[in-house]
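As you look at this complex, bear in mind that one protein chain is not there, while each of the others sits in place.
Let's turn to subunit A:
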Amino acid sequence: MFAGAVLAGAMLASSAFAQDKGTIYYMVPTLLDEFQTESVNAIESFLAQVGYETVTLNADNKTDLQQSQMNDTILLDPAAIVIAPVDFNALAPAIEQAREAGIPVMVFDRQVTSTKVDFTSVAGTVEIGHVAAAEIQRLLEEKNGSVSGKVLQVLGDPGDPYTLDIQKGFEERMADHPEVEIISLPAMQWEASNAGSIVADQLLANPDIDLIFVHAAHLAVAAVASLEAAGKQPGDVLLVSSNGAPVGLDLIRQGWEQVEVEQPLYAQAAAIAMFADKVVNGEEIKPGTYNVLGLESEITIEEWGPNLKIPGAAITAENVDEPRFWGNLTPPSDPIKPVE
């Protein structure tokens, strides 16, 4: 709440200086998720700092609703659309329709590769799986002396490509370690008590589970509740989560969780604002390395357009308090400047 207030304050302050460059619509996939909620605050604040008014539309995790929102927005002729698609591919026709109407489209957080877009700012969901795999290999080696053991992977909803991409990235990197047994189960609709039930059942069926990897921090909380109910102490079963939400960081501080793989939310949102002028004015975005809120990020020109990849970080007990992690809800104080 504090972070929201700070961001709102920053937005008001910056609005006073903001030029009126037009309205950008932000299509957020859901508001039932802390990452997405904070992304709304960040994008609205950062775009205001570079002169744009933002209108946010929530798709409530429904692809058809997001498609209609796109159709309606196209008729309003905004300066640009920022979209975090509910489904990575299903929104491609709507994106094409917007671009045909002369409205540039920027993709935030969830990569769309099946059609051309004007700019993409992502941490990379497959890459989050890669970072998680590297950390899990390290943790298993520290615990068992080698990369071996049993891992319970609790996915989000199996209909959400976001969780499937993380799974893909994770299992890609774990394939080199056949001595690690991975049990994968979905928490339907990303609902926490479903994750808790999976953990409770699996602790009985597989009491030798070494590590639990959940695909979102709010699922980790339910996993910990089940561990507690089973009489476990912090560290008895290792826990890794992804997205870097505040609750995940709290679990690291309490000792229940060892690693949280962060999606650099503030940097991803800041990049949208930094490149907004270029996208809106149809200027060329050059490949290369850019500094986004202190993170060295690289733009490559892909088939689907300029793609900025910002590295995700592994949060551990050693660095958990660093303000750069969005889960600490300390928005960057330096103003966002457009890329020249």
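As a convention for this text, a contact is a pair of C-beta atoms (placed from the backbone, for glycine too) under 8 Å apart; a residue touches a chain by one contact, two chains touch by 3 or more; residues count from 1.
Keep this in mind: contacts and distances are computed from a predicted model.
A chain of the complex is left out here; the name its UniProt entry carries, from "ABC transporter permease", "Long-chain-fatty-acid--CoA ligase FadD15", "Molybdopterin converting factor subunit 1" or "hydrogenase (acceptor)", is "ABC transporter permease". Within the complete assembly, A:Pro246 is the residue of A:Gly22, A:Pro246, A:Pro311 or A:Pro338 that touches the hidden chain. Of the candidate positions A:Leu57, A:Val224, A:Ala314 or A:Ile336, contact with the unshown chain belongs to A:Val224. Touch with the chain omitted from the figure is made, among A:Thr23, A:Thr37 or A:Ser68, by A:Thr37.
Within subunit A, the residues in touch with the undisplayed chain are 1, 4, 31-34, 36-37, 155, 158, 183-186, 188-194, 196-198, 200-202, 204-206, 218, 221-222, 224-225, 228-229, 245-247, 250.
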